[in-house]
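Structure first, then comments.
One protein chain omitted, others in place.
Going by the order they are written in, the chains are A, B and C; count residues from 1 in each one.
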Amino acid sequence: MLPIAASTYAPRIDLLFWLMVAISGAIILLVTTLLVWFSFKYRRGTKAKRGALMTRFTREVEITWTVATFFTFVFLFWWGASVLVATVPIPRHAMEIHVVAKQWMWKVEHPDGQREIDALHLPLGVPIKLVMTSQDVIHSFFVPAFRVKQDVLPGRYTELNFTPDKVGTFPLYCAEYCGTDHSRMTGGVVVMTPGAYARWSQAQPQGDSLADRGKRLFTQLGCAGCHVNSETVDAPDLFGIYGKPQPMTGGGFKLADESYLRDSIMLPKQDVVAGYAPIMPSYQGVASEEDVVELIAYLKQSGGSTSR
Amino acid sequence: MTQPPAILNEPWRTPERQQVAMQFGIWLFLATEALFFGGLFLFYAVSRFTDSAGFEIGAREADIWFGTANTAVLMTSSLTMAIGERATKEGLVPLARLMVMATLALGATFLVVKGFEYRSDIEKHLVPGPAFKYAIRGAAQFWAFYWTATVVHAIHLTVGLGIVSRLLFISKEDLPERWTTAIGTALYWHLVDIVWVILYPLLYLVGRP
Amino acid sequence: MTVAQPPHETTLLGRDLGEESYLTDGTTLMSWLGTTDHKRIAILYAVGITFFFFLGGAAATLIRLELISPAGRMLTNDEYNRTFTLHGIIMVWFFLVPSIPTTMGNFVLPMCIGAREVAFPRINLFSWYLFVVGGLLTFFALLFGGVDTGWTFYTPFSTNYSNSNVLLAAAGIFVTGFSSIATGINFITTIHMLRAKGMTWMRLPLFAWAMYAVSLVMVLATPVLAITLLLVFVERAFGLPIFDPRFGGDPILFQHLFWFYSHPAVYIMVLPAMGVVSEVIACEARRRVFGYEFMVYAMLMIAVVGFMVWGHHMFVSGESQFANLVFSFLSFVIAVPSAIKVFNWTGTLYRGQIRFSAPMLYALGFVGLFTIGGLTGLFLASVPLDIDLTDTYFVVAHFHYIMVGGSVSAFFAGLHFWWPKITGRLYPERFAQFAAITMFFGFNFTFFPQFILGIEGMPRRYHLYPQQFQALNVTSSLGAVVLAFAYLFPLFYLAWSLFRGERAPNNPWDATGLEWQTRSPPPTRNFDFDPDVRAAPYGYHPEHNAPHEVSQTHEPQTP
Partner (left out) sequence: MKPETRRRVILAPLATWAGLMVLLAVTALYAYLPSAPIKPEVSLAIGIAKALLIALFFMQLRKNASLIRLASMAGLVWASFLFMLTFADLLTR
């Protein structure tokens, strides 16, 4: 019944699923047999033994099944929570793939430049970290075979971590209603052996990598004008800021992760670095989501300062 | 303390039960209003929490003088309503009618002052949208809350004026008998005042000076 | 069915009754549209929700027909989206939320606690007009092109990207919400202030307790729906950036506000059903309810804890993992009172004298289906399983098991149980039993395949689906045909019974409730005597064959 388990923690989820089926089945069986048996045994006109039950007896029965149900459910909660907690820590060397959801298609960008629409090629056994955002409404990246689902929100990055461990093509759906062609926003996730994946990525049109495209955009959109040792404008140097906390005007620090860099590009007057004036123009509508993804890839890789 | 006689509605046998039931019903309605405005204040708390710097920049634009004046006007109208309600219960009809008229006048003053404040806000381009003064997210959120909350409150106040003016249409003779209606009207008016009293610090005292 | 009185000649609705009843107390249109009699308002509501039930049912039929073929050739994708939205909005706000409280609640609650009228009769009528105005607004919204956002109105789709009548539908639901609040306030005040002499809190029948719990939830949850719809209205109409991510708004804040109402709303739908089922099972099994106090505390706990569990709708929406765990734990905790109630209903059957009348069949159907619905809810309360199963047909099957298998079965149980009291006529028992059994099997036939579809990964709200899911979808659509028949059939024989049904005695079921101690149909002032309650409810005595006059107004005989 369940689709094939194609990610490392799918078996754990299937185990929890069958445990829940077993416990629910037992309770349903218990209730239905009692219903049918009592209905049959105590139907009107039969000579079965009746008479009132002592209130002490009914109270004890009540308390036992209340406590029994409570502990069963808390046990199920604990088991589910432990499976969840096992999936939270992200393996450090995960392969980061950017996914941009747009009304009714999935646009995927691999770190070394390959671009795909409604398809995602993955090497077997490599932990994957999908960094996803949406250009318009809420979508949801759902691959039943990996047992993963994560809503993709506009204006924010959401992450999805899994490790495929079976070769094959698995269906990809959009699970959050997103408009007219919500049911057409599907695709395929192709898991290949590392060799096949390497051959596939070579065969892709040799577009330059995300970082290279980011470098070109860095000058094209005028970022270099201020951020690279300009005499006229006082702008923070972006060399190697990714992953380091930045001092904010008005005190406090903010970690310069993808979300912070994205917000600073789209709405710069938001969190201004200490000691600088909020003069940077907003790139909302100028830079698309893909451009922002490329700029951030560039900032992460080369640190954004060509002069040094 | 013997209650003055009151008009008995259908299912009730004694005025005391009817009056307690009516107040209980109105207080339940006020609980729904607390949740209604609770949802609105949740929006305020979330947007202030996510972007407090920008929020304060937007909030400084709110005019403190209009706000304080309006708060004073509304609290005074609460006073006149309270006196009017107590006077109706004591049977002091002229004082009661005077106080009800004073409450209506103060309520109208609040709306007029609000109108002037809206006009100056619009002139200062404080309506979130294409012509909005700031590009900062927090500021747009503050002013989205400002317009929604104050307009919803103004609607509640206008409905309150309608309910309070109903007391004036009761003839002088049977006004004392309708003291339960007066209590209900006063409860609603005091709620409108409480909502504004909570709104005042949220709108006007953020990030001063 | 004990036939107490010889059948009179058949004329319209009680005119030939000889004695006056609330039906003969004024027959002009104005006497109905201007009535403040809680019984007549109940019938006005019954007309309204029957219309909306079959309107929503028509949309459901369209959806099932559409899903027969994977390519879905009957409707375009936009029409399909508007059809399932219509089905959602109409069924949730215009049938399930008002169904039992406004019809049976309005009719039976005052009588079963011995009151002459609800606390605020005029507000009761005003709530019906709010329901009608809200219904018309939403009906016009759906007529002039419908809404394509789903009944959940998720932003930013509903505010910026949908070009359908979201504003009109939001206004309609906003108005109907106040009808729900007014009914809630009315019931709470009635139960607190208008109980008959001797009717202490622990002597209240469980139906009255259910109305009290559901009124608490209606009064305290609906205002948050009102503010949420108002914020969507303001953002869509005036462009104020409340939930707009481009200006820092948070779509997840909308989901928090929406589900803070919408999860308690599912308890608004199921709590009255629990009250009806407790009454019917106790009466038809001739047994005291097993653990009366536990049933009361379970209902109140569901009403209160129901407000703290809404996050399980948002496990994958980008909520923090900590919040996921908190909501998951609270969702498991609230499953306990529901489990207790199921065990207590089963316990009530023990040592009873069970008769399988139509209401009893519906009630036993409710217990079975509600158990399955509740337990599949446990799957969705556990975070890792919810990540796999949410937004698939597993969720669709889960909530249909509770809302349709549970609430609608209980609605039919109550409708048949109180039909003699409301109309003074007896419905044809054989037909009703057949309808109940057909509904049970038709329902399972329709919705059990959807559990398997969900496990296999078929997402919700899909107009086209892969070929592998077709077999189960066709099965489900076939089941829907049987279910549709099971819902339409009562419409005919109940209508027939209005004119041709036998005259109903005062207490056809020999039930102990106060409402059965007065005439059926009851006089406008409910009782010809002042009820003086001396016993707890459900004083049934299976040993000495249930003496005819078993009522709360009699001294409790030795059990």
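Operating definition for what follows: contacts are C-beta pairs under 8 Å (C-beta built on N, C-alpha and C of every residue); 3 or more make two chains touch, one makes a residue touch a chain.
Since we're looking at a predicted model, the values are computed, not measured.
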Legend entry - Touching partners, among the displayed chains, of the absent chain: B, C
Legend entry - Touching residue (missing chain; options C:252, C:296, C:334 or C:432): C:252
Legend entry - Absent-chain interface as seen on subunit B, which is shown: 20, 23-24, 27-28, 30-35, 38-39, 42, 45-46, 49-50, 64, 68, 71-72, 75-76, 78-79, 81-83, 86-87, 90, 92, 95, 186-187, 190, 193-194, 197-198, 200-202, 204-206, 208-209
Inset, instruction - May I ask you to list the residues on subunit C that touch the chain which is not drawn? - result: 192, 220, 224, 252-253, 256-257, 260, 307-308, 310-311, 318-323, 326-327
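The rule is short, and it goes like this: only the chains that are shown with their structure count from here on.
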Legend entry - subunit A and subunit C, separation of their C-alpha mean positions in angstrom: 36
Inset, instruction - Measure off the straight-line distance from the CA centroid of subunit A to the CA centroid of subunit B, and report it in whole Å. - result: 45
Legend entry - Contacts with 2+ other chains: residues of subunit C: 248
Legend entry - Touching two or more other chains - residues of subunit A: 267
Inset, instruction - Can you check the complex and tell me which residues of subunit B touch subunit C? - result: 9-11, 17, 20-21, 24-25, 28-29, 31-33, 35-40, 42-43, 46-47, 50-51, 54, 128-129, 137-138, 140-141, 143-145, 147-148, 152
Legend entry - Residue ranges of subunit C in contact with subunit A within the complex: 77-78, 81, 148-150, 152, 154, 156-157, 160-162, 245-246, 248, 251-252, 285-286, 288, 290-291, 294, 316-318, 321, 324-325, 328-329, 332-333, 335-336, 339-340, 342-344, 346-347, 349-356, 364, 367-368, 371-372, 375-376, 378-379, 381-385, 387-388, 390-392, 452, 455-457, 459-466, 542-543, 559
Inset, instruction - Quick one: which bits of subunit A touch subunit C in the complex? Just the residue numbers, please. - result: 1-3, 12-13, 16-17, 20, 24, 27-28, 31-32, 34-35, 38-39, 42-45, 48-53, 58-59, 61-62, 65-66, 69-70, 73-74, 76-77, 79-81, 83-84, 87-88, 103, 136-138, 140, 142, 144-145, 147-151, 153-156, 158, 171, 173-184, 267, 284
